[in-house]
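This report concerns only the one structure given below.
What you see is the complex with one protein chain gone and the rest in place.
Letters A, B and C mark the chains in the order given here, with residues in each chain numbered from 1 onward.
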Amino acid sequence: MYAVAIVAILVTLSLALARALMGPTVFDRIAAINMFGTKTVLLIAVFSFLTGRLDLLDMALVYAMINFISVVAVLRLFSHKDFHSPAENNVISVKVRRRWF
Amino acid sequence: MDFVVSHYNYLIAIFLMMTGFYTVISRGNLVKKIVGLNIFQVSVFLIYISLSTVKDGVAPIYVEGVKVYSNPLPHVLILTAIVVGVATTALGLALVVRIKEAYGTIEEDEIHSQDNSL
Amino acid sequence: MDLLIDISLLTFLAVTAIGIIRITNLFAVIMLFAIFSFLSATLFMTMDAVDVALTEAAVGAGISTVLMLATLALNKDHNEKQPDKNRHWLPLAVVLTTGAVLVYGTLDLPDFGDPASAPQTHVAPHYIEKAIEETGVPNIVTAVLASYRGFDTLGEVVVIFTAGIAVLLLLGGRREDPLDDGAKDKRVPQNLVLRIVSKIVIPVIMLFALYVQFHGDYGPGGGFQAGVIMSAAIILYSLVFGLGAAERIIPKSVLMFLTSLGVLIFAGVGIASLFLGGNYLNYSVLASSQVAGQHIGILLVELGVGITVFAVMLTIFFAFAGRERS
Partner (left out) sequence: MVLDILSWVCLVAGGLVGVVGAVGIHRFPDFFSRQHATGTTDTLCALLILLGLGLQAGLSLAAFKVALIFLFLFITSPAATHALASAAVHSGLDPKRGRTDSEGQS
């Protein structure tokens, strides 16, 4: 049964990766990364039960933490203006703060 | 076919190494060069870790009764290499920031043309 | 099953690498690099290198990504200049030739997972068989890292220390007003949720970092990983609550003190063992029995590594974040 879950997660990962590669807006990419990170956590958790090595669960926890941190970093390190890839033209200009914090 | 399956790790690692190498030598953008360098680095890690794996082995943490462990030595080397790698990456990025402040650009050819016009 | 996971992850890795080459939006490139790091870390885990996977996840997907984003944030232009189409051929030829030579080289490499291959037959069996009786530390990687190859690790820690100083020299010059905190960001509504969630999450991350630090003898973990995770917690804090707030908690002077303190602890343990009659970094003389001495030595050394890595990572991040947007 673990195998079924792992295969499902692998399929999900590949689709999320495709979205991250194609993603028309940068937000799509970030969402795909978030999804990718969450699914990786699940993959590790299931893998640790599949192989019976339960100390791998520590790693799943680290992945969850790092995933959250990198998503927050992506969101905070960019002023809103920068989020648009050049494909989009209907940018409502937002005043950019000079510093990023 | 047998060869491809038993050497798949190495082949992909070489592929990654070459993508990283290609990025470094063909792209002029300094940030992208650093990303390429990081890919190259990860591919080296991959080769080391692949060599350390032993069939049916477990992670090198002592468990009563288990005899076959994967090789701990490459793990140690790579573990320190990763942290040193991020330190050097940070140094490279710091240089990129200073270059940007000095030249106003991070494209290699523009930097060269500014240098030559002096 | 292992093989399936292995092969699909490797394929994802290759696809991501191609994506990184082809996409010109640097922001997207860096996000793909985060995915790349996650994938490679997972791959290390499936290949039984748990400590390496832990480090790669925390360092590659966490710190590296944050630093690259910070560099990009200091840069107005987020798009790479389209490379010249005619200049592709020479690099491609060089790369293909090198790749072909390397593939030729793999013909001699042992099959994946071959237990009789050269790397498995020299010094590694000694570590695997003797580490538990000689050091009393179940995690063989920690034993090799801190004890057998302690001198090497000391060198690595000094490298990190030096890199921290170098980044400080390059970027640390300009001071920001430390009172400039994130208070003005309150008008952005997203922050309320992020703030509250961060308040819940940050203590958990810190606690977990301490667990990784002190459980490193028994499970995956150790000083390198713990230092990185701990600094990631502070980085999260400064991202959500503002750089000023974070610098008030850990001022730069404290960070500098910690940076050198870690190296000092590591080198000091070596000197202590020298004075007690052993060789440099031979911990056996630190206590009455060999195992107890080794254990104390490994704990102290890992603590030193953790402190230095934590302080250097944070110093580097603050140096990047404190820089004004040009």
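Going forward, a contact is a pair of C-beta atoms (placed from the backbone, for glycine too) under 8 Å apart; a residue touches a chain by one contact, two chains touch by 3 or more.
Note that the coordinates shown come from a computational prediction; the quantities given were computed from them, not determined experimentally.
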item: Neighbouring displayed chains - absent chain, whole complex; value: A, C
item: Touch residues of subunit A, complete complex, unshown partner; value: 1-2, 4-5, 7-9, 11-12, 15-16, 18-19, 24-25, 27-28, 30-32, 34-35, 38-39, 41-42, 45-46, 49, 54, 57-58, 60-61, 64-65, 67-68, 71-72, 75, 80-81, 83-84, 87-88, 90-94
item: Touch list for subunit C against the chain that is not drawn; value: 188-190, 193-194, 197, 200-201, 204
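In the analysis below, only the chains that are shown with their structure count from here on.
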item: Euclidean distance of C-alpha centroids - subunit A vs subunit B, Å; value: 21
item: Between subunit B and subunit C, centroid-to-centroid distance (C-alpha), Å; value: 13
item: Numbers and ranges of subunit B residues touching at least 2 other chains; value: 58-59, 61
item: Residues of subunit C engaged with two or more neighbouring chains; value: 50, 70, 72, 219-220
item: Footprint of subunit B on subunit A - complex, ascending; value: 53, 55
item: Touch list for subunit C against partner subunit A, complex; value: 1, 4-5, 8, 12, 15-16, 19, 23, 25, 27-28, 31-32, 34-35, 38-39, 41-42, 45-46, 50, 53-54, 57-58, 61-62, 65-66, 69-70, 72-73, 78-79, 176, 180-182, 185, 190, 194, 198, 201, 204-205, 208, 212, 219-221, 225, 229, 232, 235-236, 238-240, 242-244, 321, 324-325
item: Residues on subunit C engaged by subunit B in the complex (per definition of touch); value: 3, 6-7, 10-11, 13-14, 17-18, 20-21, 26, 29-30, 33, 36-37, 40, 43-44, 47-52, 55-56, 59-60, 63-64, 67-68, 70-72, 74-75, 77, 80-81, 83, 87-88, 91-92, 94-96, 98-99, 102-103, 106, 109-115, 117, 119-120, 123-124, 127-128, 131-132, 138-141, 144-145, 149, 152-153, 156, 159-160, 163-164, 166-167, 170-171, 218-220, 222, 224, 228, 309, 312-313, 316, 319-320, 323, 326
